[in-house]
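Note that one protein chain of the assembly has been removed; the remaining protein chains are unaltered in position.
Should a chain be cited, it is by its letter among A, B and C, assigned in written order, with residues numbered from 1 in that chain.
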Amino acid sequence: MDVTYYPGCSLESSARDYDESTRAVCASLDIHLHELPDWTCCGATSAHSLDEELAVTLPALNLSGAERLGNHMVVPCPLCFNRLKRAQEEVKSSLRIYDLASFIGQAEWLEKIRSRLKFPLDAIRAVCYYGCMANRPPKVTGSVDYENPCDMDNICEALGVDVRPWSYKTDCCGASFSVSRKDIMYNLVKKLYDKALEAEAECIVVSCQMCQANLDLYQKDISIHFKGNYNIPIFYFTELIGLALGLKGTTTWLKRHMVDPIPFLEKKELLRQ
Amino acid sequence: MPRVSGTRGSQKRQTMTEEFEPQIIAFCCDYCSYAAADLAGSIRMSYPSNIKVILVPCSGRVDPVYLLRALEEGADGVYVTGCMEGDCHFVTGNFKAKKRVSYIRKMLDEIGIEQDRVQMFNMSASDAPEFARVAKMMTEKIRALGPNPLRDR
Amino acid sequence: MQVNNDIIGIESGFARQVALDSGVDLFACYQCEKCTNGCPVTFAMDYEPHQIIRMVQLGLREEIARASTIWVCASCETCFTRCPQGVDIPKLMDYLKQLVLSQGDKPAEGAVAAFHQVFLENIRRFGRVNEAFLMGAYQLKSAKAEKRIDVKEMISNLKLGIEMLKRGRLGFIPKKTGAKEAVRKLFEK
Partner (left out) sequence: MTNTQTKEPTGAVMVVGGGIGGMQASIDLAESGYLVYLVERKSSIGGRMSQLDKTFPTNDCAMCMLSPRLIGCASHPNINIITLAELIGLEGSTGNLTAHVKKYARYVDEDKCVGCGICAQKCPVNVDDEYNEGLQSRKAIYLQYPQAVPLVYAIDRDHCIYFKKGKCRACEKFCKTNAIDFNQTDEEISLKVGSVILAPGFDLFKAERAQEYGYGRYQNVVTTMEFERFMSATGPSDGHILRPSDRTVPEKVAWIQCVGSRESIRNGREFCSSICCVAATKEAVMATDHHSGLKATIFYIDLRAQGKGFDAYCERAKKQSNVRYVRSMISRVAENPITKDLVLSYQDPETGKKREETFSMVVLSVGLAPSSEAGPLAERLGIDLNPFGFVKTQTGDPMSTSREGVYVCGGFEGPKDIPETVTQASAAAARATLPIASVRGYEITLPSLPPERSLFMRETRIGVFVCCCGTNIAGVVDVEAAAKYARQLPGVVLSDVFLFACSTDSKVRLKELIEEHDLNRVVIASCSPKTHEPLFRATLREAGLNAYLLEMANIRNQCSWVHADAPASATRKAKDLIRMSVKRVALQEPITSKRVPVVPAGLVVGGGLAGLTAALTLADQGFETHVVEQSDHLGGRHIDSPLTLEGFDPAKHLRELIKRVEKHSRVTVHTRAVVEGFAGHVGSFLTSIRKGDGTQVSVRHGTAIIATGAEEYRPDGYLYGRNSHVITQSELNSDIEKQPEIVKSFRSLVMIQCVGSRTEEHPYCSRVCCSQAIANSIRLKNSNPDMDVIVLYRDIRSFGFKELFYKEARKRGVIFVRYEQERPPQVFENEGALKISFLEPSLRRKVILTPDRIVLSAALRPHSMASQIAGIFKVARDDQGFLLEAHVKLRPLDFATDGMFLCGDGHSPKFPEETIAQAAGAAGRAMSILSKDAMYVGPSSQVDPDLCAACMTCVRTCPYHVPFINEDGVSQIDPARCKGCGMCAAECPAQAITVHHYTSEQIEAKIQGLFEKEMPEVKSA
C-alpha cells in the first residue's frame, strides 16, 4: 500500500528513533511510505497560541502538497496530525489523514503483525499512553473512542504484551511546556509514572515523540526533582513491533533512549539481535 | 420421630428435652406484608414451617383479643406484620397495630409471660427477605423461650 | 475577602466582543466546573478555566490580561472535549493570549510567550523547526523577557543537549525544505 508520509520536525532530530522505526516497521508490513516532498512545519502549539491564521496556513501548505499525491497520509506525530486535521476542516480538504497508531491499528495490519510475529513479548507488562493530540478533540480528530483509545493496546496485544488497563491513556504530559514551564511538565509526567506503576506496568508505550521526550528525556531530572527513583523505559510502539518482528536496527533505535531499555529487555530475554 | 400435630392434648405431653416445634401465628396485612410473604415463595426463599399466616385487611384490624386468643388456644408466639410506617394503605392502621402490640406486650410482662412471644414488624410488599428473616428469627426466639406456659394450664 | 477586590458593576459588552471575535460560544457556559475538574494544569493556574469564562462574562478585562492561566493552559483540549456545552476554552485562551500581545500588554508568563515567539520565528527562518537552534534562541529570549538568566536551567538544558547529541537525537544543521519561501510568504501576509 502506498501512503504519503509526513514526519514532522521532531522526527528529524530528537525523535529520530521514532522516524527510523516507523520506516522500518512500515516497510516490513508492505506499507510504502512516500515522504511528502518539501514538507514544512505544522506550526505546532505556538502558531495557534499566537497567530490563528498561521495555525491554518502552515498545515494547509502541506495539505495541498499531499492532495497532489493523492494517497492517504500517515502522520506519526500526533501534534502535527492534530494541526493538519484542523486545517483540513478549515480548507475543506478531502484527504484521508491518519495518525500512525490508528493506521497500524487497523485489522489488516494487526493480522499481518500477528502472522509475522517472531519473538512474542509476553514477558512485558506495559501501559499504552496516547497523550492528548491524537484523539482530542474528537470533533477534529474524528476519533471514536477518544476517552479510551485502543489502537496501541491492540497492537501491543498482537505482539503478546501484557497490556494493563489504566485510566490515564489520554492525560496531558504538558508537551508544550517541556521548555518554558518545566515545573508544570514535571508534575504531569510524574503523575503518569505513578499511575503506570500503580497499574503494575514496567514500561510505557507511546505513539508521540513529545510524550516520549517528556517521559524519557526528563525522567532522571524528574526523579531528582521529586526525590524519586523512576526507571521506566519509554518505548515507541513501533520499536516494540521491531522487537517482536525481529526487525533490523531495533537496538540502534533503542540505544537512543535516555532511560536505557536494554537492561530491562535483557532481563526479559528479549534482545535477540 | 413420631409427632402429633394439631391436638393440644398431645402437645401437652411434650417435654422440654424433646425437640420443641413452636406454633406461631402471623397476622399479615393485605397490602404489603402478605404480598411479601407471597413473594418469598415466588423467589423460593425458605423459612421454617412453624409460621402460619392469617390474612387481615389491615394490620389495624388485629384486635388485641386475637393476640391473647392465639396464646390461649396454644400458640407459642404470635406476631403482626404491616406496611412500612407511613405507607399504610389505610393511613394509620400500622400505627394502631403497633400501639396495641406494645400494650399487649406490657400486659404479658405483668402476668409473667415472656413479652417476646408477641411482636410487630413492618415490611414492604417487595421485601420477601425481610419476611423470611422475621419468620426465622421468630421461630428461633420462640424455640428458645420454650412452649407457651398458657398451654399447660 | 478584601474590599477593594469587590467587583463594582459589570461590563457585558466585553464578553460579547470576545465571543464575536473568537467565535467561542462562551455564553453557553453554565458554570458547571467540569472543565476545571478535568484540567490537568489547574495547579499552576491563578484562575481556573471556568473562572476565566466567568471573568470574561463579567468583563474583567484587566484581570484577564494579567492572568497567567491563559499562558499556562496546555491546549490539551480536555475541557473542550468534555464540556457539556461545547465551550472551546483552549480557543478562548489562544484568543486571549493574542489579545494581550496585540494590546501591547506584558504577558503574565514571559517565558511561555517567548517560547512561542521563538518557535514561530524558527519556522519563519527555516520552514521547519530545528530543536537545537530553538533552544538557544529561547534561552536568550526568555532571559530577556524575564529580565534574568536562570543559570541552573541553562546548564541542565546544556547537559541534556549533549546527552541527546550523543544519542543522535539532536541535529545542528536544520534540514532544508524547498518550501522555505512559501512559508516566509505566509508570515508576511
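One rule holds for everything that comes next: contacts are C-beta pairs under 8 Å (C-beta built on N, C-alpha and C of every residue); 3 or more make two chains touch, one makes a residue touch a chain.
Predicted model only: the values in this text are computed from it and were never measured.
Within the whole complex, touches from the chain that is not shown fall on A, B, C. For the chain left out of this panel, the touching residue among C:37, C:68 or C:156 is C:37. Between the chain not shown and the residues A:39, A:103, A:129 or A:168, the one that touches is A:168.
Residue in contact with the omitted chain (choice from B:56, B:104, B:118 or B:142): B:56. Interface residues of chain C facing the missing partner chain: 1, 5-10, 12-13, 15-16, 25, 27-39, 42-43, 48, 50-51, 54-55, 57-58, 78-79, 82-86.
Although one chain is hidden here, its contacts on chain B can still be listed: residues 2-10, 23, 25, 30-32, 34-35, 37-49, 52-58, 60-66, 69-70, 73-75, 83-84, 86-87, 89-93, 96, 100, 124-130, 132. With the whole complex as reference, residues 145-148, 164-168, 198-200 of chain A touch the missing chain.
Everything below uses one rule, namely that only the chains that are shown with their structure count from here on.
With centres set at the average Cα position, the gap from chain A to chain C is 24 Å. Centre to centre, using the average C-alpha position, chain B and chain C are separated by 75 Å.
With centres set at the average Cα position, the gap from chain A to chain B is 71 Å. Among all residues of chain C, none touch two or more other chains. Residue numbers of chain A whose C-beta contacts span two or more other chains: none are found. Listing the residues of chain A that touch chain C in their complex gives 9-10, 12-17, 37-41, 43-54, 57-58, 61, 65, 132-133, 136-138, 146-147, 170-172, 174-177, 179-184, 187-188, 217-218, 221, 255-258.
On the chain C side of its complex with chain A, the touching residues are 40-41, 43-44, 72, 74-78, 80-81, 94-95, 97-98, 101, 109, 111-117, 119-120, 123, 127-132, 134-135, 138, 142, 153, 156, 160, 163-164, 167-171, 175, 177-180, 182-183, 186-187, 189.
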